[in-house]
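Have a look at this one.
Every protein chain but one is kept in place in this view of the complex.
Here is subunit A:
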Amino acid sequence: MNANLPNPFNITYPTAVQTSLHSQASFARFDPTGRFVAAGLPNGSARIWDLGTKSTVRWLDGHVKGVTSVDWSKHSRYVLTSSKDWNVIVWDIASDTDPPRRVTTVRFDAPVTSAAFHPRNSQILLVLLSIGEAYIVDLRKEHRGRFELFEPADDAMDAESSRHRAAMTVARFDPSGRHAFVGTSNGYVLVFNTRTKSLVARHKINGAGIMKGLDFAKGGRRLATNSSDRTLRQFNLPFYSSSQTTILESELEPTYRFTDPINKVAWHTMSYSPDGEWLAGGAADNAAHKIYVWDIVNEGQFAATLDGGREPLIHVHWHPNKPTIASTTNQGNILIWHCPTPERWGAFAGGFEEVDENVEYEEREDEFDIEDESVVLARQQATEDEPVDILSRTPQSSPTITRATLNGTDEDEDNHWASEEPDEDYAGWKMKVLMEDEEDA
């Protein structure tokens, strides 16, 4: 909204730590509005931080073992936590209690490694268990069910398929929610259609080893992967037609590979910037807190290392619309990185303009002319006749081109299916400010 006022410099990745939130967290994720951070704790609770006040606004106490992932619904009303205690809990933070109301608890028969909401409907979940199985859980009345995602046994390669099936190690929805991407322990990325739960594509990633992480740039065209070979890769994804019947088998060739050539560090996580122009990688260095930033637009060039001090890094997440990063240390502190802007003292003087270099002043033709006051007034009146609009807001700029708009069909069968029985996650909901008791103030 005010982009051109507070940000005179065009740095689009953060450079300095703004605050540290002491939260005993093992990871932290921004919500889609960018107002909150959800932190998962190893003791089984999760807490929601308000970035405006830098204080905790909700405690999600419901698990008895460590929280392994959190996810936010589209408009941030619902929060999901998954835990080693075999449960996934969905919370409604619009409820005016603390801890908030539980919408549902989904129990599995193994510890849950990660869980995520479908981007269009918070009643569809993608859940990955530590035993290497992935499920799509549909909580809607009409479609209720728990569907395992598995590779169909292929005749052509029964020799191979007879061996033990590779475990699934990471699972994510793409930004449209049309497909679920699953990484396996033998270096494959499997693409499932969310609606039909059938395998759409199988991509071999050469030399990757065990897949450890997936992240999408906002438009969904680009995928970054993290794997056990200490390399981050970026891929341009092919188009998966919804009508195709055969499974697309291909080897994906990365457009860029990112490694640390000197220390050969492994990576904990990576995260795209909101515009997809930068990729931040959290280095698994056990003596330092380092975030590497690469410039995707400039051929994946290395741009900067952000040094966050001595506490080793375990998680990184980029803010949904600002040059801000949340990185979590192994001591449980969340560092919020931002782009500091130097104080402009010229801003304190009205009508004063700072210039970088001396400029020869050019007098306007009529600058010192003596004019009749009424003429001046009339001219001012004339300029004031332009209509003003005090109500409508400029829509949140989101120049991301989704795959669907590229194809000209936003409302295809998959989206239609996902939008059935919509949740109550609407943009204008308000989180109630709960006053704490005076004594701990």
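Heads up, the rule we're going with is that a residue touches a chain if its C-beta (ideal position, glycine included) is under 8 Å from a C-beta of that chain, and two chains touch if they have at least 3 such contacts; residues count from 1.
Definition applied: contacts and distances are computed from a predicted model.
When the listed names "Protein CTR9 homolog", "WD domain protein", "DNA replication complex GINS protein PSF2" or "mRNA decay factor PAT1 domain-containing protein" are checked against UniProt, the chain not shown comes out as "WD domain protein". Across A:D356, A:E371 or A:E386, the residue that sits in touch with the chain not pictured is A:E386.
Among A:V64, A:A347, A:A378 or A:A427, only A:A347 touches the chain left out of the display. On the side of subunit A, the interface with the absent chain consists of residues 1-2, 4-6, 18, 35, 50, 52-55, 57, 340-341, 343-344, 347-352, 380, 384, 386-394, 430-436, 438, 441, using the contact rule stated above.
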